[in-house]
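Dumping the structure here so I can ask a few things about it.
Missing here is one protein chain; the remaining ones are kept as they sit in the complex.
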Amino acid sequence: MKYLLSAVIVLGLLAGAVWAQESDQPSTAAADTAVSADTVSVAPPAPVGNLRAYDSDNDHGHAVTLEWELSPDDGGGDNSVLMYEVFRWYPYFWDTVQEVRAELVTARQRRVQGTLDVEGDPDDYVKELVSRHTELLSTLPEAHEQYPDDGEFRLVRAVPAGTEKFEDRGPKDRLAEDFLPDYCDFYYRVDAVTIDESVRTPSQIVGPVQSYGQWFNTGRIVVLCFVLVFGLLTILFVQRARSGAELYVRPIAGIEAVDDAIGRATEMGRPILYVLGLGTAADVATIASFTILSRVAKQVAEYQTQLIVPTYDPIVMSVAQEVVKSAYLDAGRPDDYSQDIVYFVTQSQFAYVAAVNGVMLRERPATNVYMGMFHAESLLLAETGAIAGSIQISGTDQMAQLPFFIVACDYTLIGEELYAASAYLGREPVLLGSLKAQDVAKAAVVLFALIGVIVTTAGSSVFQNLFKVTD
Amino acid sequence: MRREVPLAITFFVGTLLIISVFLPPAEGLGEDFTVFFDIIAVFAFFLGGGNLVRVHLTKLSRRKEDWPYSIVTLLGFALMLVVGLFKLGNPGGIAASPTTDGSYFQSIFDSVLLPLGATMYSLLAFFVASASYRAFRAKNREATILLVAAFIILLGRTPFGMALTGFIPEQFDLFQVPNLAVWIMNFPNLAGQRAIMIGIGLGVVSMSLRLILGIERTYLGGDER
Amino acid sequence: MKRSSVIILSVVVLLFLASWLWKASTLSSDPGIVNAWGQAFGITLAAFLTLAILSFLYRDNPFYKFAEHLFVGVSAAFWMVMGFWSTIVGNLVPRLSEGLSSFFKVPFDRFAVNYFYFIPVILGILLLLRLSRDAGWIARWPLAFIVGTTAGLNFIRYLRSDFIEQVSSTFVPLLVGWQGFGHFLDNLDLSATGQLALTVGNWVISLGVFCGLVYFFFSKAHTGVFGAASRVGIWVLMITFGASFGYTVMGRISLLVGRITFLFKDWLGLIS
Partner (left out) sequence: MTWAPLVSMSNLGVVISLAVIGGGLLWLLYRSLLAKEVDRRVIFLFILVSVAAPLLFPMTFEEQATPVVKAIFDKIESLPEGSRVLISFDFDPAMAPEVQPMANVVTQHCMVKGHKVIFMCLFATGQALLTQSLELIVSEQFPDKVDGIDYVNIGYKAGNEGVLNVIVSDFKKMFPTDVNSVPYDSIGVFKGIRSCKDLDMVFTIGGGKPGVKEWVLFVGDPGRVPVAGGVAAVVAPQMYPYYPKQLFGIMGGIKGAAEYESELRKTYPQFHDVDAPGLRMMGPQTLAHMVIMAFIVLGNVSFIVQKRRDRRRKR
């Protein structure tokens, strides 16, 4: 059988060569017509150079990385390389494993559908297949040691020309067709392939290489350093603040304006509208907004003004209810609190906006406060508020919406100012302490940036590599 | 129980997720947690639905202003819920996706939700114009910078930008309005964005740390209970 | 109700019916359309709801109120239904129960069952207790889980992509292909000015980020040199905001184009 196959291939190649030679001698008539790609003969390209294979770093196994130097005919030379085909050596034993695997998968599927028809308990049948499969997998490393006997190279994947790196990565799931076992000796080859798929040049074979899992992702060590440094800084400053050190925070215009706006609403006898945005209760902007809401609610309770808080997220609603309730309690007016102050509208962006816009034109609030996470609705809210003649104070960490708030509102807290505002208002030492830690980190950034720019201008990329996070 | 347990949960879950980033074998754990998160998020939808019904029934029973409109809300809610949960009119039956063409759910989506949402969003076209008219005035230095930057970008997005400044020789093509607009987007704009992003990034990191360590606890509501 | 509102309401209802009839008759002339009456109703409804929302631009009115309240109700149900089918039925049921899986006709694999998935179910039910007045405090537990998950995820992601990567992107060379003034003036061509633009741009980025960060510095009063830097920071931010605003206008107009195209094309058939 093998001889027959090789005979056919040799014959085929001969025929191809003859035919290619014929087309090498174009007739004068054919010279005018465009030559289509598949009639062009190509010389075999140069092979890829320096093929290396190693276990992929920082993963949980089941992956091998290959690297090579481009064939000189890729992007230069004849420029004839269209793609690279990566081959891996498989023992024939792998097919046996695959047969059992396929049987097991079908049996499981049939079991799911209830169409598995075997003697005895179908579950036992499946279990037996599972143990057979496991056993076969455990002998797989031995089969790989037989290289180069009883096996062959098979195509893993084709990658476009210009690629210098490929990761042969399989699933962790042993039942997947392309499962890539750990601790087996793999051998690889990379072919440089031209537009005519039969014209190709294989590389040298590389191996043996094994894949296995690592316990620690060293590529993320930079991140870990930042985590530790920043964590320590925060704890340090929080401790300092707790021990009574005086921490200065500069005034924030938007926050000062909130107090005046509440006063104005009281004078006019009109309500205050507080919008928490579209964030969830876990989003940082929303959490910062809760602190500001707490302060606003307390003052509102003191002045006995009306407060309206329509919410978008049901969880945010329930948190906001508790925040407002305890603010009324702190202000000594628990009786003024009502369940209707904070209410749920709908969890759909524009339906929510439609409803809030309706509230603005019907209740005519003296002041609108928008704090939290906002998306496209920012300008819809702010312009409607302007039409209703309300004073507007906003704050968000959504870059895209800041321009609209800046343009349409009277005061805007920009990004980090919103978070700082919650610390500024809370005046709790722990919050101020973590704000200080942020400032120190910012100062460090400025310093780093300064050094980095100078070093980079001098033509070195040392500093840039220092900040590189690999995966 | 009311305070300690939640703080412990936050600490445990948050720390676990941070650690899992550095340990490849623990990666799957973090994924499972995020799947859990999604399932809880769906329960929140139901919490929302319950609240919606409560709010509008209250409005209705107290005969508050505009109460008849609450009937519209409740009817719309009930109709969509029934049609969607029972997959009414779905040609593929219960196994098909709820948004299969021809199902009543998809039809209501097409003729009610889609036009309402898209029109609400499109009001922005009008509001962008009215806000530009009202706010882009050279009142002080900051406002003037805002105005000039916006104007150059607007001009650059039309063929008229090129028509007005096409006479500038090629060497100085940076000063042709469309190129100037791209330059502003790529450099000063980028600088501003980056400063804000670094600030926000630090803020988020710091807030996350405060949450995990249990320093920030406003989200748990008041202390009184 | 006032008499004028009754008249307006009946005119709108009549217009709606007329539009439905007319649309149905145009649609039924097309043999490819199965349910002409149903489709005509859908398009007419969509068109009238579009106009109801647009009427808000003139002022608040009963038609807008109707559209608004309908929108709130239908959208809330939409999200509940989608969440139910895709997550509860799609992701949860096949991992927990065979009976429910066969009921909802989703594939069930008893070897993929994972009882850990009862954790989110329990947390979800605890969340629903918020609806009760006495046991509402238990809802803090799932909330703590959500906050913890987000905080854990955000902590690493933001540190990495928004902070470390952004800082390292700021390391730009302050001189790009610069060979001195003489060389620059002698070879005043496209590439030379291009390099100048890049060099100036990189200066702008470095100084802009620097001054912008100074503006966000909270521990020091903004006076003196520090104040000057922070003022430059505000200017940079203003350019950012102005530019972003101008850049956005295009997108906003597109949205209106989409709606008007719907009215002209799908409803009135004015354009093809």
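Here the chain labels run A, B and C in written order, and each chain numbers its own residues starting at 1.
The rule is short, and it goes like this: contacts are C-beta pairs under 8 Å (C-beta built on N, C-alpha and C of every residue); 3 or more make two chains touch, one makes a residue touch a chain.
Nothing here was measured: the structure is a model prediction, and the numbers come from that model.
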Touching the hidden chain in the complete assembly: which of A:Glu135, A:Glu152 or A:Asp173 does that? A:Asp173
Return the single residue from C:Gly227, C:Gly251 or C:Gly269 that touches the missing chain. C:Gly251
Looking at the full complex, which residue from C:Asn35, C:Asn91 or C:Ser219 touches the chain that isn't shown here? C:Asn91
Per the touch rule stated above, subunit C touches the missing chain via residues 57-58, 78-79, 82-83, 86-87, 90-91, 94, 105-107, 153, 157, 160-161, 165-166, 169, 240, 243-244, 247-261, 264, 270-271
Across the whole complex, list the residues on subunit B that are touched by the chain not included here. 27-28, 30-31, 34-35, 37-38, 41-42, 92, 95-97, 99-101, 106, 109-110, 113-114, 117-118, 120-122, 125-126, 128-130, 132-134, 136-139, 147, 150-151, 154-155, 157-160, 162-163, 166, 182, 185-186, 189-190, 193-194, 197
Which parts of subunit A face the unshown chain closely enough to count as touching? 82-83, 105, 109, 157-158, 160, 162, 167, 169-173, 176-178, 349-350, 375-376, 387, 399-400, 469, 471
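Everything below uses one rule, namely that only the chains that are shown with their structure count from here on.
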Considering only which chains touch which, label the overall pattern as line, ring, star, complete or other. complete
Which chains, taken as a pair, are joined by the highest number of C-beta contacts? B-C
Select the chain at the greatest separation from subunit B, using centres from the mean of Cα atoms. A
Inter-centroid spacing, subunit C versus subunit A (mean Cα positions, whole Å): 18
For subunit A and subunit B, let me know how many angstrom lie between their CA-based centres, rounded off. 18
Separation of subunit B from subunit C, taking each centre as the mean of its C-alpha atoms, in whole Å: 4
Residues of subunit C touching 2+ other chains? 53, 56, 65, 67-68, 71-76, 78-79, 127, 130, 143, 146-147, 149-151, 154-156, 159, 163, 167, 170, 206, 209, 213, 216, 237-238, 240-242, 244-245, 248
The positions of subunit A in contact with two or more other chains are 223, 227, 230, 281-282, 284, 287, 314-315, 318-319, 345-348, 350-351, 354, 362, 399, 402, 404, 406-407, 414-416, 420, 435, 438, 442, 445
The residues of subunit A that touch subunit C in their complex are 108, 111-113, 123, 126, 222-223, 226-227, 230, 247-250, 252, 280-284, 287, 314-315, 318-319, 345-348, 350-352, 354-355, 357-358, 361-362, 399-400, 402-404, 406-407, 414-417, 420, 424, 435-436, 438-439, 442-443, 445-446, 448-450, 452-453, 455-457, 459, 463-464, 467-469
Show which residues of subunit C lie in contact with subunit B when the two form their complex. 38, 41-43, 45-47, 49-50, 53-54, 56-57, 65-85, 87-88, 91-92, 104-106, 116-117, 119-121, 123-125, 127-128, 130-131, 137, 140-156, 158-159, 162-163, 166-167, 169-170, 188-190, 192-194, 197, 200-202, 204-209, 211-213, 215-216, 233-250, 252-253, 255-256, 258-259, 262
Touching residues (chain side subunit C, partner subunit A) in the complex: 53, 56, 59-60, 64-65, 67-68, 71-76, 78-79, 107-111, 127, 130, 136, 139, 143, 146-147, 149-151, 154-156, 159-160, 163-165, 167-168, 170-175, 206, 209-210, 213-214, 216-222, 237-238, 240-242, 244-245, 248
